[in-house]
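Left out: one protein chain. Kept in place: all the others.
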Amino acid sequence: MNAEQVIFYFFAALLLLSALIVVTSRNLVRSIFLFFVTLFSLAAIYVFALADFIALTQVVLYAGGVLVLMLFAFMLSNKELLNAMEPAKRVFKVKHYVGIFISLAFLFILLQIFTERDFSQLEWIKSGSPISKNENTIHLIGIQSMTFYLLPFEILSVFLMMALVGAAHLARKDKKI
Amino acid sequence: MIPLSHFLIIGACLFSIGLYAVLTKKNAIQVLIGIEFMINAAILNFVAFGKYDKINGGGQMFALFAIVLAAAGVAVALAIILNVYKHFKTIDPSKIDNLRN
Amino acid sequence: MAGLEFSGFAALLSIVLILLPLLSFIIIIFGKKGGGGNLALANISIAFILSIYLVSLIWNKAPVHYQLNWFLIGEIQFTAGVLLNNLSLLMISLVSGISVLVHIYSRSYMKNDPNIHRYWAYLGLFCFSMLALSISDNLLLIYLFWELVGFSSFLLIGFWFTKHEASQAAKKAFVMNRIGDIGFLLGIMIIFSQFHTLDISILFGEDGLFNASVIKDNLWIFGTQQISEIWLTIAGIGFFMGAMAKSAQFPLHTWLPDAMEGPTSVSSLIHAATMVAAGVFLIARVYPVFDPFVLNMMVFIGAITAFMAATIALTQNNIKRILAYSTISQLGFMVMAMGIGAYSQSIFHLTTHAFFKCLLFLAAGSIIHQLHHYRDKIGLDFDYQDIRMMGGLRKSMPLTFWAMCLASAALIGLPFTSAYLSKDAIIVSAFEWAENRNALSQILPYLMVLTSWLTVFYISRLLFKVFFVKSNLLSLEQVQEIKDPSKKMTYVLVVLAFFCLFLVFSVNPFSSENSWIMNVFPSFNIQKNELFHSIIPIILTFGTLVLIVLSYSLYVKRDNFNGFGKGIFYRFSKREWYLNELYSLVFIANVEKLSKISYWFDQKVIDALVLKSAFLVRLLSLISSWIDKNLIDGLVNATGSLAKLIGRLAKKTQSGKLQQYLTTMLLLLISFFILTYFL
Amino acid sequence: MLSFLIFLPLIAALLILILPNRIQNQFKYITLGVSLIQFILSLFIYFNFNSSPINAGINKESQFQWVEKLSWIRLDLGTIGKLEIDYFLGIDGISMPFLILSALVTFVATLASWEIKTKLKAYFSLFLLLNTAVIGVFCALDFFLFYIFYELMLLPLYFLIGIWGGVKREYAAIKFFLYTLFGSVFMLLVIIGLYFSVSDPVNGNHTFNMILMMDPANYADGSIFSALADNNLFGMSARLLAFIVLFIAFSIKVPIVPLHTWLPDAHVEAPTPVSIILAGLLLKVGGYGIIRICFSIFPDAAMQSAWWIGLIGVISILYGALNALAQTDLKRLIAYSSVSHMGFVLLGIASSTSEGISGAMLQMISHGALSAMLFFLVGMIYERVHDREIANFSGLAEIMPQFTAFVMIAFFASLGLPGFSAFMAEAFSLIGAFNSEQVNGLLPRWMAVLASVGILLGAAYFLWTLQRMFFGPTQLKGGDDWLSKLKDVNMREKIALVPLAILALALGIFPSLLFDKMNASILAFVQLILN
Partner (left out) sequence: MVEFIPFISSSINDTLASLAYLESEIVLVAGFLLVIIIDLFFSKKLPQMSFGLSMAIVLIVLTQNFTLLNLNPQVLFGGMIVLDHLSVLFKILFCLVSLIFLLFIRFNKSLQEHGKGTGDLYAILLAVHLGMNLMVMSSNLLMLFLSIEMVSLGSYLMVGYISKDSKQSEASLKYVLFGSVASAIMLYGISLLYGFTGSLYLQGPSFIAGLQNLPQLPLVLSLTLVFVGIAFKLSAFPLHFWVPDVYQGAPSPVTAFLSTGPKIAGFAVLIKFLILLQAIGIASNAIFTVLAMIAILSMVLGNFAAIWQNNSKRMLAYSSIGHTGFMFMALFVLPGQGYKALIFYMFIYVIMNMAAFLILDEIEDQTAKQNIDEYSGLGKQLSILMICFVIVLVSLTGLPPTAGFTAKFFVFSTALDAYNSSGSSVILIMIIVAALSTLISLFYYFKIPLNAYLRESTDTEIKASISPKTYLSAFLAFLLLLLIVFPSLIEQFL
């Protein structure tokens, strides 16, 4: 086991652990902060998949954007949001069992798929050209977004504009009232 | 060299965790976080597979787009959740059930 | 060519003849209220003259048969036409002749009725359909007019429809006739199915299709058509049923006594002289259809009818009812005669009966009419048709009395009257018929003799009660005030009385064999036995005379004789063999019940089934909406029941909605997978 | 010509919709005018109708008369060719009589509409719409077009019953609607199935042409309804199943026992003119459909099920009559009598003999006229005193002699008094049924024998009613009030009643008026179904 692997599995473990705490925690603030940990570990794992730009975006957008948005959301609103957590009395309800059952079932099916067959032996992976470690992925992404992915890229801008306009509309106060 | 399937398994776990949050959490924001987990699981898949797809760069591009879309989605969802809070004084999705048969 | 022209001319005449009364019907029904008498009389008179003229042209010559295409159905051409042969000529002259008389009579009899125009119109309709019935050349047409006759009878019986009994009686008459008509229709269907034609002359002529058909191996075969022999019998029974209903044969006779609710003139024309004879006429028309079984049935039913009606007539008090039963009895004779093959005798009796029964009724009508007026005059309320209320009218209504006596003499068959010839001929034939048959058949002639004597008894009872004994109600002085009716009415009686004499029919007062009617019609299956011809009339006449004397001593000499006590036989007879009660018990009540049941069935079962299915749909929808609403509960409960160890927590899961939706959705997805890949 | 006949009322309906409510009392005259024009046109068609065998129609397109054919929808839908829907009208001896009946009954119903006092605009436009649909059904030769007209009848009726009906109108309207829709929804599936099986020999397109559907040669090999392939659906011959579906659809309209329970409710709750149309025309659509579609397109299946159809006919006759006997409401009684009378139609058709089918046709026309008359008469009483209980009336003949005369005509004609059309019709239905065993062996003779008992029961309930309501001493539940309200027939009512009476009488005495016109068609029809 080399260093790369150690680091990878460390982040993987961190990722899953923090994610588990996020979803089991009854404290929203703790939840959100651990969410940051999860996202960060995920970004680290992206690096192992040679997607450094994605990792960067992940950190910037998610950690910097989404998370801050979430925090702002309940900071802007009432503090009661924080208190609106479920009471700690009951540990588990049937709902949780069903939830656990469903997620485990999905996990089971997915693991079934991923372990049964080695996907690195897929035709296209064997024949394709993998990204080498010293390649500048930012270049690649830049060229691709200006050629193949030009149209989605432009549309994405319209999309964001729409989301902006809409979210702003929802959030802003009614002038008449 | 990390085997591809390990990425995928991590993604699957994350997906399931997200699913659990979605189904059980009593706070809309936590549900939203669950959804983000699910999306991130997918992004992880994209990234993992994208490693082998240099020419089209589909995986990484898709991951990039997905992140942006998810962020926008969160923005809208949060705006809506705030609105809901204004009316209901709660964001427990299981308590918001005025609309029913 | 000349023949065709002649037949065309004769047919035209006959059509004009039948259309005249129809014309009076149409004109009068749309005309003004209260009128129409003159027109009706004129038309029927012309019709009568035409019929006489036709008789003079065609009688005993080749029949005239003239037809036109009526309609085409499939490949079968239906024709409509007239068939003028001896039988139809006899009928039309009889019908039109008696109609003329009744019309004349009615002018006085019905004078004061406010709705008299309807009366004339209905009479016109009746005459039209009866005449048309007589000359129609095909079974469908006959059936058409057959029912139309019934319909006009319905109208006339119900003429005073405000009287409950009248409308009841009219309905009963029509429905009972309907029963017979169904048989008739069935007969038509069978004949049509076998021969594809309904033309009488083609079917029943000398070399008609009917004679060409044979019965072999229980099959009735005509050309390539074969059906089971039983259908021939059924056809015969069918036609006979028609005749039974119309001619008031047991057990379909009960309408006729009730039909007396109509005006008496109507009773005399329709329910005594003409329409009721149509049954016999029909039997005569389709005679070849009847196979031995049906003929025997005819004998049986005719005899029963004759006997039964005679016994019932013994105890009735309503004058018209007595006469009605007498009519039934006489019709029984005719039908029986047809059954034994005494075709000509039957028709002969039909003819003579027409006159004397008409006379009886008209005479009775005169009495009723006068009594009715008298009642109105003195303002007393009594049943003016009850013979117990009458009495001693011999002096005050001499003409009526004598006419009635003559008619009664004819009825009981005293020598020198017309019916002596015809009735005795029938009884003689009955003896002849029975001669070579089994023991059971031997009863028949004696039964007929007995019936004949019963006739004597009831008609004498009537005569004596009406004309001789003292009235139960009116004093002698009051009776004196009642007079013979107006001239018009009495003339009619006189004319009819004339027709009750032997001379009209035969030169020889004691033998019917040479009467002109007997000569032109055939008889079947009867071996002549001279002995009977000489002995039986003598015995009959002797018995008759004895009975007259006996009844005179019973009814006139003994003042308060009420028939035969109040024994079981009396009640049986008085209540008309309880047949009405029986019918209402067995049929009417059951049909009503059946209809109630079937309506209940309709409402409660069939409709409910539909409603139930609607309910089912609603239930289904309820379930499905319940599932939709509570699917989560259901599924959660199901999973919960997997983990029932944990217990009742399952019930506390109705908290959230959105997540329930998602859970359900995902559960469905997973179960889809599990079902597809892991099971 | 036929289009004009069909769309004239539609145009009038639109006109009425446009016209202001101010002149709503004139709407009835517009409607009357339209129906009069229709009647005259239909008479014109009648007199110019060629009844020779070369114009028999039935299964030969060239033999139809007044044909109008426009291509309508051409859609490339399936694998095997184009969808061919035509605007295809034409009449033969089977449909022509119904045109006259429709025009006449509509005319009478319009006259009966005088009693309608509310929402005249809506009423008359729906009424005219209904008229369009009914005539369209009788003229359409394209199945698609037929179906459209067929369904189009439902809606106006739903509202006509539902809005202007009696107390239980909601129930009746819904029940009627659901019943008939139930039949027709599945009919639609059969129609589509037929379309896939049949192709136009000229251009190979799949077609909705009913006439082409009658020729087995036009069925593609192996298609669902191909006679040769004899496919199975749910363990049954596909053709038989299709026949049954179609038969149920139409026999709900007829109606047969046990699918009849909508009829008493609908008839009783409907306002008089609608009852007239229902009984006079709608029921006929069922019979017409059975002849034109069920039997013509699926003769083989029809022959297989003839015995059952005959049995249903007999049961309907007896059952309807028995139920009529139990009724206390005059209108209900007449409604049940319709069930009974339409049973003869079924019996006649099932016999598959020319006599039986002629009888059935005549019965439909005759019942159309007579039931219209009966309902009109009931409506007259109801309009005057708002009561129809038989027990509440007695001795009406005294105070309403002319009315009684009409009632008697209608009753006696209905119970099959010879001289009226119903007699001929019932007699020939029975004769046909009786002959059937001999001719084609389809129906046993006892059916005819049993059915003839229905005639007796018919006499029983009609005469009983007559006696109870019209004869006897005058006694009314409403006393003097009713006495003053029960006026005798007025001029308008006479105008409505007389033509019906004349029609019934004329067809009874001269059935050739009808038989001659349709004989060739009936022969062709018999030949079609027996081969």
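By letter and in written order, the chains are A, B, C and D; residue numbering begins at 1 in each of them.
The rule we apply is simple: contacts are C-beta pairs under 8 Å (C-beta built on N, C-alpha and C of every residue); 3 or more make two chains touch, one makes a residue touch a chain.
Keep in mind the model is a prediction, meaning the values are calculated, not measured.
Trainee: Considering the complete complex, which visible chains touch the unshown chain?
Mentor: Answer for the hidden chain's contacts among shown chains: A, B, C, D.
Trainee: Sort through D:1, D:19, D:43 or D:174 and give me the one touching the missing partner chain.
Mentor: Final answer for the missing-chain contact: D:174.
Trainee: If you put the missing chain back, which residues of subunit A would it touch?
Mentor: These residues of subunit A touch the chain that is not shown: 109-110, 112-113, 116-117, 119, 122-125, 128, 135-136, 139-140, 143, 147-152, 154-156, 158-159, 161-163, 165-170, 172, 174-177.
Trainee: At which residues does subunit B meet the chain that is not included here?
Mentor: 8, 11, 15, 18, 22, 28, 31-32, 35, 38-39, 41-43, 45-46, 48-49, 52-53, 55-56, 58-59, 61-62, 65-66, 69, 72-73, 76-77, 79-81, 83-84, 86-88, 93, 96-101
Trainee: Since one chain has been left out of the picture, which residues of subunit C touch it in the full complex?
Mentor: Those residues of subunit C that touch the unshown chain are 617-618, 620-625, 627-628, 657-658, 661-662, 664-665, 668-669, 672-673, 676-677.
By our rule, only the chains that are shown with their structure count from here on.
Trainee: What is the distance in Å between the mean C-alpha positions of subunit A and subunit C?
Mentor: Once rounded, the distance between the two centres reads 102 Å.
Trainee: Let me have the rounded angstrom distance from the C-alpha centre of subunit B over to the C-alpha centre of subunit C, please.
Mentor: Spacing between the chain centres: roughly 96 Å.
Trainee: Quick check: how many Å separate the C-alpha centres of subunit A and subunit D?
Mentor: 71
Trainee: In subunit C, what residues contact two or more other chains?
Mentor: In subunit C, residues 655-656, 659, 663, 666 touch at least two other chains, as defined above.
Trainee: Name the residues of subunit D that each touch 2 or more other chains.
Mentor: If we look for residues of subunit D contacting two or more partner chains, we find none.
Trainee: Over in the complex, which subunit B residues touch subunit A? Could you list them?
Mentor: Residues 1-10, 12-21, 23-27, 29-30, 32-34, 36-37, 40, 43-44, 47-57, 59-61, 63-65, 67-76, 78-83, 85, 89-92 of subunit B touch subunit A in their complex.
Trainee: Of all residues in subunit D, which touch subunit C in the complex?
Mentor: 175, 178-179, 257-258, 260-261, 319, 322-327, 353-355, 358, 395, 397-398, 412, 417-419, 423, 427-428, 430-431, 434-435, 438, 445, 448-449, 452-453, 455-457, 459-460, 463-464, 466-467, 470-474, 510-512, 515-516, 519, 522-523, 526
Trainee: Please give the residue numbers of subunit A that touch subunit C in the complex, ascending.
Mentor: Subunit A reaches subunit C through residues 93-95, 97-99, 101-102, 105-106, 109.
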